[in-house]
Every structure is written in C-alpha cells, then in structure tokens.
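Structure first, commentary second.
Missing here is one protein chain; the remaining ones are kept as they sit in the complex.
Right after this comes chain A.
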Amino acid sequence: MSEASASALPPGRPRRQPFAHPESLSLESDFCSSPVNFLQELPSYRSIARKRTNIPSRDKQSGTLLKPTDSYTSQREGEIAENLNSQSIRKYALNISEKRRLREIQETQMKYLSEWDQWKRYSSKSWTRFLEKAREMTTHLELWREDIRSIGGKFGTGIQSYFSFLRFLVLLNLVIFLIIFMLVLLPKLLTEYKVTNSSFVLIPAKDIDIQCTVYPISSSGLIYFYSYIIDLLSGTGFLEETCLFYGHYTIDGVKFQNFTYDLPLAYLLSTIAYLALSLLWIVKRSVEGFKINLIRSEEHFQSYCNKIFAGWDFCITSQSMADLKHGSLRYELRADLEEERIRQKIAERTSQETIRIYSLRLFLNCIVLAVLAACFYAIYRATIFSQEHMKKEIDKMIFGENLLILYLPSIVITLANFITPVIFARIIHYEDYSPGFEIRLTILRCVFMRLATICVLVFTLGSKITSCDNNSCELCGYNQKLYPCWETQVGQEMYKLMIFDFIIILAGTLFVDFPRKLLGTYCSSWKLMQCWGQQEFAIPDNVLGIVYGQTICWIGAFFSPLLPAIATVKFIIIFYVKEVSLLHTCRPSPRQFRASNSNFFFLLVLLIGLCLAVIPLTISMAHIPSSKACGPFTNSNTTWEVVPKTVSTFPSSLQSLVYGVTSEAFAVPFFMIICLVMFYFIALAGAHKRVVVQLREQLSLESRDKRYLIQKLTEAQRDMRN
C-alpha cells in the first residue's frame, strides 16, 4: 500500500516512513505511548501549547502578580503585558472565568502605566468597539440574509453560494445603474423638468451630408392594440424615443450657471466607469479563492485535508440534511480516490495508446468546433433574416408572425443552448479524461458557447450596419437608409434578448419545474414519473443563465442606458422565483458542490462574460462611425473621438503629458519593464518553492533524529530500571 501511494507523491518529497518499528523497541506494554509522552515533554511542544492558551502563572495570588518592583515578576509581567497588548481578550482559548481574571489583571495593570499609554489603550479599545458595532449594523442591512442562510441550512453551501452570487449581481447592476443615472440621466432630467436653471446645448452638425441626419419616426396613423404589445416587447414604436434608448440623448451639453456639462464625454465615461467597476469588484471577490489556490503546492484542485477536516458543515441542524451530507461525503471521497487511480492509469499509458488518444481528441475537438460553427452560422442567418423582414408594415402581418420574426435570433440562441450541452456531454465520453476534468471541460465549453452567441449576434448586426448597397458606405460611414440610428437598434436587440431570457426563465420554472413536481407527487406509482419527477437544482445551468443575462446587460448598457435598472428588477424577480422553485420542487442533490469551488467557478464564468462583452463594445466605440441623426455623438466621427477632442482643450503642458504617456516611446519601455518585473517575481517564486522543498526535507530528517534519540533514551531508561 505504501509503495503505491509513495509513487503518487510529487518528486522530491521524502518517502513516508513507518513509525518506529515495535520490534526495535521494548516489549513492554506502555511503550507505544511513551514516545508520545516524551514528545509532550519537549520544550518546543510546551512553548507552542503555552502560546496557544497563554494562561498566566497560577502559583501566585492575583494581587501579588502585579508589583512591578519585584524583578522576577516584573519580567514576567512585561511579557504578559506585551501579549495582552497585542491580542484582544476574546482571542484567547480560555473559558470565560479565566478571561475575566485576565481582564481584571489587565485593568489593574493599566494603573501602573503612564497617562499617555493609558489614553492610547483606552482610545484603541473604544475604536475597536465602535468598528464592531458598525459591522453589526451593516450585517443587518445585508439583503436577503436570512433567506440565504436558511437555503444553505437546507440544501448545502453550493446552492447557497448560487444565491449569494445572484445577490451580488443585483447589487452590481444597481450600482451600474446609479453611475449611469448620476452621469447621464440626472442632468438631462434636471433640465427637462426645469428643476435647475439650465438649458440644453445643441451644436449643429457641420461637414456632414444632410442625408445622414434624417431620422424617420416610425409609427403614425391607425395604431392597433397589439402594436403596443409588440412595441413593449421589442422596444420599437413608442418606446424608441423614450430615455430607454441611446437615440433620446441627442444633446451636446447641458449649460448650468457656472459651467457647461459635457454630456457626450459623460456618456462615454459612464460606460468605461461601469466596465472598470465590474472588473475591479469581480477581481476583488475572487481574490480570496485565488489566493488560496496560489498557496497550494499540490497538483489537484481539492486537498484531502480540506475535505476531511473542513468537510462537515457544522451548521446543519436537520437529520435528513445530515444524512445527505454523509452520502455526499461518501461519494466525493470515493470519487477522488477513483480519480487518483485513473490519473495513475493515464500516466502509465504506452506511447502507442497516447498517440491514439491524442488523435481521437483532436478529431473530437474538430467536431466540437464544427458544432460551434454551425450554431454561429445559424444565428448569423437568423439575425440577417430578422433584420431584413423587420421593416415590413405591421398591418401586413399577423400578430404571431411579426413577433416570431422579431424574436428569431433569441429563439435560435435559446435552441442552440439547449442542444449543444447534450452534444458536448456525449462527445466528452470518448475523450477519455478523468471524471473531474470531464465535468470542468464540459462546463467550460457550454459557457463559451452560451456567451459567444451574443457576440456573434452583435457582430452580425455590426456587419449589416456597415455594409451598404455598393459595398462601402462613403456617405456616412454606415448604412443610413436601413439604420439611421444604429445604436438604438442594437439597443433594441439587446432589450429583446433580455426580455426573452426573462420570459424563458419564468416559463421554465412555471411550465416545467412545477408540473414535474406535481407529476412526481401524484403519479408516483409510475417508476418513470418517480425518477423524472425528483429533480435537483442544476447549479451550472442556472449560473450560466444569469451570467448570460449579465453579459447582455453589460453590452446593452451603452446602447440602452436604462437596461441595468431592468436587469436589477429582473434578477430580483428571478431570486424569488428560483427560491420558491427550489423550496417546493427540488430535493437536495446527493452530489454537492463545495462552496469554495463554486465561488471561484461562478466568478471565473462572470469574468469570461465581461471579457466577451468588452470586445463588441470597443469595436463599436472605436471603429464604427457614430450615427449622425441621433445620440450625443453626432458631432464626432466615432464615439471614442470625444476623448481626443477633450484632451485638446487641456492646458498645453497637460496635453503634452497625455500625448507622451500614450505614445509608443513610452509604451514600449513600459511594457519591457513590466516583463522584467514579472520575470523577477516568477524567479523569486521558483526560488521560494525550492527553499520550501529543502526545508521540508530537513524537517523530516530532524524528526527522524528526534525519534532515534527518544528510542535511545527509552532503551537507556529501561536498562537503568533493570
């Protein structure tokens, strides 16, 4: 057994030695315990034990401990005073009466300190107490605290982390909306409703063809009732001119009493601000999980120590949940050992087998890419079809057909997202990976698929916007006949995606989850109904759903400033719907995600979504000319051009500084310095790793010496006794 496990050790680790062979020690009965007794007498053990509990010496009365004139006691009290200063009393591992005594000692000691020290100690204590009260207050303000805790108690920490992730997204969207509101909406609303004495600044466009500024307002004449519904669901008609979309903000500035507020610059800065804020917040939240992964020196992701010592959730109160946890621990530990065996088997493959496996994997990855390409092409065709037929008159179509055409891209995306996970799950069986890696790779493929579909949609729109009849749009830079105000139309597509996603999630819960549960309870005689009706909360699918919604919100917030507010309301409703669905239709899964694993996975997926959202935004801001008929950027060529224009209004020294920082003469040396710093840290980390390995070897050698000496000592004691 030890041979097999020793071969699994990373190279350089000393082999595990069996403890002192019983035959080499005496045959006396108490011999197995005496090495441990010896170890407990060692000074190192005792000083660590003393540090842990730090009980002051018990052989003096509490009154006489304190006289500073006594030289011996003053030295000891000096130590205690230092220790008392550095830790608060609560952190001691003592029971309350001993802590009370310590506190009394501490307080009497204070009398012997100078006035300055006394005041310092007192003020630091009041400051910590104030901080604690503030922290206690803020935990009361935490949204949905009790709900999430009770979910965790009933269904485990994996599902609990899904709901805290949902709460995080609600807060993120709320903050994004606040940024957009303060920077863009507020000045406009203040001026529109005449709250402040300000006016709009409208600079007429120059050097632009008059055809580019034509923006035909759509509806007129007879309006049917269902056109209102269609407008509400697709953002056209009466919604198109509201502050929901980009086209409403056709203002070049707001003139207050003392200054002119540059609205185009504020609009651009709000976009950059919310993207930067999202990135920083996600990275901050994921740093904890990532830090721990960095410290780990083992190859695999989860350590056995973590699973065994921190495996049991101490806050479980019900016996049924405890049984489930026992079951899930059994499954998990067995699966880990199984995975270890499979990995060993993989390491022992012959080269012929390796070549066969790798060529099979290459072939299957090509199939995966082909599937992805097919889905992307389907979305491309659906978008083009939808865009071309959207311009037909409403009254020439029947109600359902119009809605179908408007929502065709969303429908195709949703269908693709249902089918591809099944295909991926089938394919990965043949690729012969270890089970844990299989799960992770499937999830990553589904994530990429789901998020890339939005990008494909946006790129299709982009290609349609920049392609005119004669293949190059010289007049305005974009296709102004079909898309006089293209940002609004992209915003409408994002709005439709969001609404459709919301409807699908609600419909899925109402029309799939609840009937399944009802069938499972009432038709429980049928075996099929019984196993199909018992459903579990599928964490990866649900997380992908909300990350998909968040990516749409990030892309769409530039084109439709109110979209984050809609997203906030949507996520709040989804929280309650999912909570009700979880509590009433799902049973806890026998295989549970770990909280630390889940948190890292959720934030990683969200980060991938953010990166994929930034790409279309940068391209549309920097390359596609902004529409001249609507929006705040009618006076600049592209959206980004507002920044150079603003920089040119700075004083000349600041201007030259900015130009210097963004020029190549600065960027290339800066990049080289960053590379050097990175190399330095990598080399440092490598050196530290080597030192750690050497120290570990030394520790085990020292321990062998210690055991040898203890053995000799016990033999000598035995000889003395005989």
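Worth pointing out:
Heads up, the rule we're going with is that a contact is a pair of C-beta atoms (placed from the backbone, for glycine too) under 8 Å apart; a residue touches a chain by one contact, two chains touch by 3 or more; residues count from 1.
Keep this in mind: contacts and distances are computed from a predicted model.
Considering only "Calcium and integrin binding family member 4", "Response regulatory domain-containing protein", "Presenilin" or "Histidine-containing phosphotransfer protein", the record for the omitted chain gives "Calcium and integrin binding family member 4", by its UniProt protein name.
Here the missing chain is touched by one residue of A:Leu171, A:Ile308 or A:Leu583, and it is A:Ile308.
Checked against the full complex, the candidates A:Met182, A:Val195 or A:Leu337 give a single residue touching the omitted chain, namely A:Leu337. The hidden chain makes contact, of the residues A:Thr138, A:Gln257 or A:Thr317, with A:Thr317. For chain A, the residues in touch with the chain missing from this view are 1-2, 5, 9, 13-14, 16-19, 33, 36, 39-40, 45, 48-49, 52, 89-91, 93, 95-97, 99-100, 103, 132, 135-136, 149, 157, 288-289, 292, 295-296, 298, 303-306, 308-319, 321-322, 326, 329-330, 333-334, 337, 594-596, 696, 699-700, 702-704, 707.
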